[in-house]
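Of the protein chains in this complex, one is absent; all others appear in place.
Labels A and B are assigned to the chains in the order they are written; within every chain, residues are numbered from 1.
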Amino acid sequence: MINLSRRELLTASAGALAAELLYNTASGPAQWLARAASRAAGDRVIVILQLTGGNDGLNTCIPIEDDRYYRARPSLAIGKGASVKLTKELGLHPSMSGLRDLWDRGEMAIINNVGYPQPDRSHFRSMEIWHTARLDDIAPSVGWVGRTADACAHTLQKKEGFAPATHVGSTEQPLSLLSEGVIIPSIVDIERSALKSIDLTKTENLLDSLALKKRGGLSGWLAEEARDAYGFSRKLRNISNNRKKNKYPPSALGRKLATVSTLMEAGLTSRIYHIEADGFDTHAGQAEAHAFLLEEVASGAAAFFNDLRERGSAENVTLMVFSEFGRRVRENASAGTDHGAAGPMLLFGGGVKGGSHGGAPDLENLDDGDVTMKIDFRSVYASVLEHWLQLPAKEILGGSFETLSLFKT
Amino acid sequence: MSFDNTLKPFVPTATRPFDERAGAHLLRRAGFGGSRDEILELIKEGPAAAAERLVNAPPDSALVELDETLDTALSGNDIENLRAWWLLRMVRTAAPFREKLALFLHGHFATAQRKVQSLRAMHAQIKLFLNKGSGSFRSTAKDVARDAAMLIYLDGIKSEKGKPNENFARELMELFILGRGQYSELDIREAARAFTGWRVDGGRARRFTPAFDAGVKTIFNKTGAFGPGEVVDLCIEHPASAPFLAKKILRFFVCPEPPEEIVNAVARELREQDFAIGSVMIKIFQSDFFYSDAAYRVNVKSPVEFTVGTLRILGGRIGGHALARAVAEMGQNLLDPPSVKGWDGHKSWIHAATWLARVQFVFSATQQGGPLARDFEVKKLFDNNSHQDGDVGAALSLLLQNDAPAEVREELLNHYNVKKERNGDAARRDLLRVILTMPEFHCA
Partner (left out) sequence: MLRIIFACFAVSFAGFQERAVRPASGVSNLCNFLPADSIAYFEVSNPGALLEKLKKSAVPERVQSLPSYQQNIKTGEGLRFITGIAALRAALGIDLEPAFHGAFGRGIAASITKNPKPGPPHALLVSRAGDPTVLLKVRDALAEFAQVRSFGEWHEGPVQVKKKNMKQFGDVEIVGTGEELFHAIAGDLLFISNHRASIEAALDRFELTEAPLMKNDKFAGAIRSFLGRDVIAWFDFEQFTKLYAPNLRERETMDEPFPALLVGGVKQAFLGSAWLAGSLQFNGSSVDVTLDTSALPELSKATFIPDIVNIPNINVRRQIGTFTIRRDVNAFWNDHEGIVLPELDAEFSKFNTTAATIFGVRRMDEDVFPKLTPVSHFIVARQSYSNLPKAPKVKIPAFAVLLQVKEDSKKITEGFRRAFQTAIALSAADAAQKGRAALGLTEETVGEQKIYYSTYPDPEEDEEVALEYNFSPAFCSKGNYLIVSSTHELARDVILQLPAAPRTEVNVSEPAKASSTLDELYIHGPEAMRALDENSAGIIANAMLENGKSKAQASRELAGIVDLASLVRSAAVRSVATPSGMQFQLKIDLEPGPVTPAVESRPRK
């Protein structure tokens, strides 16, 4: 592997990255050129949903024809007929029936057996690996989303005033969002960003009008940023006032997805949104808890894409779902499952090449009782970066990873 | 050559007087800005004495009560208390340079509670910056090398003879003293050996001799059985150290892109004063360049500068926790910098979301009975600043030393001084809000 200093590529000037792009353009296939020319690429968005705690992949995307699955999970296995059958060999957990529509439209991709070499069963360490996209033990100071945001800021004509990535959640951000240059804001509360809790009636017009006055230098630049921000806030207020209630399920996840959608609609030009859902560490009594959690994911994703479709932007948004590890194949004595290794990743969206990638979970070749990694998670990251966001994956991930054909164009 | 003149002292003239604008500029950079009385006092002293007094100000004894309070709060595990303590110090202190320099050093030797997970250790590090920051940078760097929070943050506690962890050695060279490209990977590996052999117990660092690699190391082509202090000395003596540090200081305190000759002049000053930060800062704050247009309102205020500066002017009873949260919302989660590189500062502070957070802050701070500046007296702010342009004139002079475009001033006059009579509190609060959210107020 190329051993780049971890800041080398990040502090690389815009010029160096432009050169890289130029290189790709000059030598790359015509297809790449076409894509690079497409204006739409700059509008593409990825929403990353992290399932914290280690989602049980085998009960999410079920190998319905594999007897080993039923033998390993006498009490937890989802009955053959009960699952939502997707392909000959693959079914979804019954509480995810809300995803049927997305699957049928070809807007849902399942990538099975995703992980990394020498799996670590510690939540902390495994999450660190997924967040930094690095396996070495260097004290992490940047995450892969942070690096992507930095790259966006360098390579793309960033609309002034908007961060390339946004965290929807608390001000304590996950490691993956640590960046070198750009500040990634946390939208804790959309009402605050919409300035709804303060009375602007007396001053709003004045603020706007003052920001429009001619200025030079730094205050001129700040005035432009301020105007953008006021415009954004006003849009946000209008949208959140006019939004139909009950479009999203009342779960915490539903609210976060609704927030992401509102932010997009208001014109926040972030290309990456990061959200988290907790509670997937199902060591005992898993059946009921896991069903709840998956239902939240499924109903949230379905509502999100229904909403986007109504607004005509389902083609520009991809939702990517990951967890720090899957769980062991064999259930434990408490009707739960313990920390495992590889698991499935899910992708949703109009641009996604729907279907099952990499087949069903492989229960033949287990590694110490765990699903073995067949696809490196960094390959999925690389595909998202190269094919979807059209950013230089090698630079961002600090190494070359085979890309997969996960997107339509 | 003009080199000798680049840090020449500022001599006020009729066209470039040491007036309220200049005094406020000094107070913003050496501190967090402040009341009109504070500015007038500086003007009376003149640029040379003012800079000296600000930098050499003894610790404010009125803060002892707050420090004692914190000691009790450190027994708990609420990081907000530590943030509140520091922010309250900044708002209240009579010696603001001490806090400002500590803020610089906190960003320079960036260490995050997120990983350290010890209030006592984080507190000890900030105290180190507060108490010793203006002394020799050489000894500060040595103290940092054995600081408990830093040992945890950059894995010094995992670093043992035979298996040295390179994190601290790398950052020491790359980010703390030299900058990239001034050292080899071999230098880092060898230096890392010298920083082995530390443990942290109960938030305090302790030497653990059996894990210390006492062997001979070769760093920058010099060979010896170096210990941690000697490695810091080697770095400081490296020719790249002074320009690197000079540039960082100038970017934080003076302007985002300091001209090369100024960087070199400050670097030479650092060498001559053997890295005595206080003395060098006095030279900078007394310099002609510092008072030139190239340094005037050219930095974006950091969230801490902006909020603390605002509250120092408004007064009132400060809600420390609310202040800490507000600052975090603007992108500066104090004691939790995003990475070991600290905050990038300047324009990177401003996005739609962070600007709106600034607006939110202004509205909460000026709100009647609000959580940030409870009981601040609107009337007092205006009574002490009577002005021919009424409230608008008084407020623009108080908050901006009249650095507002003419059109802005005019519109404000049309809006608030229609009847040329004194406004009620409500209108005055509105006026304060409007000015505090004006771009000019966010330029340091």
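Rule of thumb we're sticking to: a residue touches a chain if its C-beta (ideal position, glycine included) is under 8 Å from a C-beta of that chain, and two chains touch if they have at least 3 such contacts.
Just so it is clear, the structure is predicted and the values come from calculations on it, not from any experiment.
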> Of A:E65, A:D136, A:E288 or A:E310, which one is in contact with the hidden chain?
Replying inline: A:E288
> Who touches the missing chain here, A:E65, A:D101, A:D136 or A:D189?
Replying inline: A:D189
>> Can you say which of B:N77, B:N131 or B:N414 touches the chain missing from this structure?
In response: B:N77
>> What does the interface between subunit A and the hidden chain look like in terms of residue numbers?
In response: 75, 122, 124, 168-170, 188-191, 245, 250-252, 255-256, 259, 279, 281-286, 288-289, 292-293, 296, 333-336
>> Touching the absent chain: which residues on subunit B qualify?
In response: 65-66, 69-70, 72-73, 75-77, 80-81, 84-85, 88, 117, 157, 202, 317-321, 368, 374, 424-426
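Basically, only the chains that are shown with their structure count from here on.
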> Counting in whole Å, what is the centre-to-centre distance of subunit A and subunit B, each centre being its mean C-alpha position?
Replying inline: 36
> Inside the complex, what are the residues of subunit B that reach subunit A?
Replying inline: 114-115, 153-155, 167, 174, 180, 297-300, 325, 328-329, 331, 333, 338-341, 344, 347-357, 359-360, 363-364, 367, 405, 407-408, 411-412, 415, 430, 433-434, 437-440, 442-443
>> Under the definition above, what is the set of subunit A residues touching subunit B in their complex?
In response: 5, 7, 11, 138-139, 141-142, 146, 161-163, 166, 171-172, 178-183, 185-188, 192-193, 195, 197-199, 202-203, 206-207, 209-211, 213-215, 217-223, 225-226, 228-229, 232-233, 268
